[in-house]
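Note that one protein chain is taken out, while the other chains of the complex remain in position.
Now for subunit A:
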Amino acid sequence: MRGLGIAMERQASVLKRPLWTTRELLTAMVIAVVFGIAVVSSTYLYAAVLGLGIFARSAATGLFFLPAAFAAYVLRKPGAVLLVCVVSGLVAIPFTPYGLLVLGIGGLTGAIGELATWIVTRYRDFGLPRLMATGALAGLIEFGSVLASSLRSTPLTPALVVLATALSVGAFVVAALAGYALANAVQRTGVLANTALGREQMEAQ
């Protein structure tokens, strides 16, 4: 009996509830795959837009924040934004020659989105104003960390840099709004019942 008890104890320690359940992991992954598929065709458009300069780039990068906003609002778990953004970049690798760059942009947007989500929401309050603030902060950090340096901001006039910053912030806020609206639309189909968003809606009802 004692042997059985020890075996059960070992089994219980092995089978303790993980931070992410398989269901949550798979849900995050398929959200990433769907957005990855949607983003693949737009990578060519994005590459073309890059040639139009810093303003078009600032506006278009917000597109990559859409999966981040959706994942943050639906899953509400630390790491969800980063995971979804990286995997949606992974999906692009076989379908586009810009795969590694898309993965890099996905990883960077995910890391910035995760940081902004942590700062603004602390994974507790996911109301629309906070989600928009998350988008605005992510847009600001993204512009500051990548665009200003990689496109060598110094050859541009300060007024143009301010305008491009505003565009970047605006694009990320629009992406956050779109993610919020899309998540609510999907929630109405009932498939998100097992996610944090679904549970919150059930409790509210």
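Everything below uses one rule, namely that a contact is a pair of C-beta atoms (placed from the backbone, for glycine too) under 8 Å apart; a residue touches a chain by one contact, two chains touch by 3 or more; residues count from 1.
Assume contacts and distances are computed from a predicted model.
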Undepicted complex member, UniProt protein name, chosen from "Spore germination protein", "Carbon-monoxide dehydrogenase large subunit", "ATP-binding cassette domain-containing protein" or "Cobalt ABC transporter permease": "Cobalt ABC transporter permease"
Which residue of A:L115, A:A133 or A:L160 touches the chain not shown here: A:L160
Contacting the left-out chain in the complete assembly, out of A:F65, A:Y98, A:F143 or A:F172: A:Y98
Touching residues (missing chain, whole complex) on subunit A: 14-15, 18, 20-23, 25-27, 29-34, 36-38, 44, 47-48, 50-54, 83, 87, 90-91, 93-94, 96-101, 149-152, 154-157, 160, 182, 185-186, 189, 191-192, 194
